[in-house]
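To start, the structure itself, in structure tokens.
With one protein chain held back, the other chains of the complex are shown just where they sit.
Chain naming follows the written order as A and B, and within any one chain the residues start at number 1.
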Amino acid sequence: MLKLEKRPQPSKAWVWLAPVVAVIATMIAGGALFALLGKDPLVAIRTIFWDPLFSEFAFFYRPQLLVKGAPLILIAIGLSLGFRAGIWNIGAEGQYIVGALTGAGVGLMFYPMEGWFIFPLMVMAGALGGWAWATIPAVLKVKFGTNEILVSLMLVYVAEQLLASMSLGLMKNPEGFGFPGSRNLQQYPSAHNAELIAGSGMHWGVVAALIAVIFAYVMLTRHILGFHIRLTGEAPRAARFAGVNPARLVLICLGLAGALAGLAGMFEVSGPAGRVSIDFNVGYGFTAIIVAFLGRLHPLGIALAGLLMALTYIGGEIAQSRLGLPAAAIQMFQGMLLFFLLAVDVMTNYRLRLTWREVA
Amino acid sequence: MKLSKLLTTAAFALGLATGAMAQDKLKVGFVYVGPVGDGGWTYEHDKGRQAVEAEFGDKVETVFVESVPEGPDAERVMTQMALDGAKLIFTTSFGFMDPTINVAAKFPDVKFEHATGYKRADNVSTYSARFYEGRAIQGHIAGKMTESNIVGYIGSYPIPEVIRGINSAFIHARKVNPDVQFKIVWAYTWFDPAKEADAAKVLIEQGADVILQHTDSTAPLAAAAEAGNIIGFGQASDMSEYADGPRVSSIIDNWAPYYIARVKAVMDGTWTSTDTWDGIGPGMVGIGEITDKVPADVKAEALALKDAIAKGDYHPFTGPLNKQDGSVWLADGEVADDGTLLGMDFYVEGIEGTIPN
Partner (left out) sequence: MDLSSINPILLLASLMVAATPLLLAAVGELVVEKAGVLNLGVEGMMITGAICGFAIAVNTGNPLLGVLAAAAGGAVLSLLFALLTQVALANQVASGLGLTLFGLGLSSLIGQGYQGIRPPSFPRLNIPGLSDMPVLGRILFSHDLMVYLGLIIVTAVWFMLKYTRAGLILRAVGENHEAAHALGYKVVRIRIMAILFGGACAGMGGAYISLIRVPQWTEGMTAGIGWIALALVVFASWKPWRVLLGAYLFGGVTVIQLNLQAAGVAIPVEYLAMSPYLITILVLVIMSADKSSAPASLGRVFHASR
């Protein structure tokens, strides 16, 4: 009988090997799925993973990886800090929406005035909006012990209604013939989060994501707050002895995650998306949770995972259009990727042993 | 900045050229906002796509991407289709408007067709359906057949399209039944069948015996069937599976004739940027068969109304009509202009309640 045995120390080899094995396993299982759907599995896999990076149109898709990946990475970095400390914020989608609303709101308030200070104000408003929305579950948890998973999740639905209300009311474009949705910030230079170099995909959100990755890495490895976060997650009791204030940690972790999610929303609404509309949010807040785990809650891992996830989206769209694969198949494929990584990850901390005793 | 922009454009043009060379049949792209299996909006657009394939066979190749979020994802999908050599791209959601315009600017040789929007360009047409014409017929039947004089109406979001439908149905219900009242419930979601079922039930419990819906699932019809003695209408598709029950007629989205015509225009080289807003006449709005549950005289009147609208003899928004606050909107015999209709944000006189926001 096979038995899992805990390794005295996490295996260094498996830390690197696990994602590779997981991706290969996903390709095999996904290929089988595609074959079942009557598509050539090799062509499908190539279309998803190879074409966006190296085909003749890669000049267009590579920048798109940044556009699609940046919000995922930005949100996931924030979430990972909380996850490490055992604080479960799964309402990043709501914080993303509110950040976009406050950010765009400030921009629209100034319309049509031009000024260098407008965009920085919007950035601050976006971060603040996300922070405020995430602070609600944080304060409720600290004050009343309310479960943050559920409060943050409920607030997603509230934020969605708020978004609908804003698109139909307060922020509706007065020149939009009564249609829902705000003015397009892409056509308002002072508020436009434009590409820094045309055609590169680099906008301020990408820069922010990059800064967040570095910042999180330094904090987790060098700063006392990072130490407290890790300690709380790994040994809560020891953390208390070490003088960690759990309430403060909850406020900081949720607040930071909210601020980053809010920033992501703000950069998205003022850049690639351009406008507040009823369906502005597209699930980045939820996908970021998956990205955080795919990246093993490690900043560098998250950066890679965010790009990988973006690749499956972009490649998935190409596969839909060229091969007629249904969107559902791509969704399952992404689910498989996560499953395999989670399953293979066990090898990092455990090893297989052949024994004759029955496992409990 | 300028140079790099130029380079990008050149690169796009190059990509376009190579994509085009591999092409011997016309490639037509469709960008959908929902899954093709939503049984409503996207489902009907995809039926239009299939009709294009059936019509032209080997001469076309259609491609589609479903569940495309509005915003940058839509822009990427359209660009990808254009790069892959699509010569005509239909973008089938209002939220795709700005992305369509953006991508169209990069691909001047590719034709774009955007549904339900108002921004056009040399290579961007818009098209939409005058669903309110169908609503007029529904309103007529509803006004004639209601016994409680309460008609329930389920709306998604308070947008002009939905408000137009409510007004059209109400005007024609009142015309044949001065005592009729509308009870309007906003679901505040595009898609949540369980909530639609709840909304229908609530309306029925509050006395409505006719249910009109501007949401795409059959949930309201099922609720009506369960309650018994209630009538309803199919929305988006015919929903004929309820024809032996509450469904007495339907409004069907029929994009096939338009799609076929536009594909043909590209093939013939006669495509120009146009603004199409078609109704029952050209067949974009279909009226599903009126069942025998409707008394013969009412059915005849409804069909006569349908013919008059189809021929252009009658416009559902013909004065005298007042706005809800009693102010005059249209004088006697005056017909509403399309601009007002497109952005309609008011109820007509007689409807109770206020539009949210």
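Just so it is clear, a contact is a pair of C-beta atoms (placed from the backbone, for glycine too) under 8 Å apart; a residue touches a chain by one contact, two chains touch by 3 or more.
Quick caveat, the model's predicted, so the values are computed rather than measured.
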Chain not shown: contacting residue from B:120, B:183 or B:293: B:183
Contact partner of the left-out chain, one of A:28, A:132 or A:158: A:158
Given A:145, A:174 or A:243, the one touching the chain that is not displayed: A:145
Selected residue (touches chain absent from view) among A:290, A:308 or A:323: A:290
Missing-partner contacts on subunit A, residue numbers: 4, 6, 37, 83, 88, 90, 140, 144-147, 149-151, 153-155, 157-158, 161-162, 164-165, 168, 286, 289-290, 293, 326-336, 338-339, 342-343, 345-346, 349-350, 359-360
Subunit B, residues in touch with the chain not shown (by the definition above): 34-35, 37-40, 43, 152, 158, 183-186, 188-189, 191-199, 201-203, 205-207, 217-219, 222, 237, 239, 241-242, 352-354, 356-357
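Simple rule for what comes next: only the chains that are shown with their structure count from here on.
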Euclidean distance of C-alpha centroids - subunit A vs subunit B, Å: 34
Contacting residues of subunit B [partner subunit A, same complex]: 1, 4-5, 7-8, 11-12, 15, 18, 29, 33, 35-36, 63-73, 75-77, 79-81, 83-84, 94-95, 98, 118, 157-160, 188, 190, 339, 342-345, 356-357
Partner subunit B, residues of subunit A touching it in the complex: 56-57, 59-61, 64, 67-68, 161, 164-165, 168-170, 172, 177-181, 184, 186, 197-199, 268, 272-275, 277-280, 282-283, 313-314, 317-318, 320-322, 324, 326-328
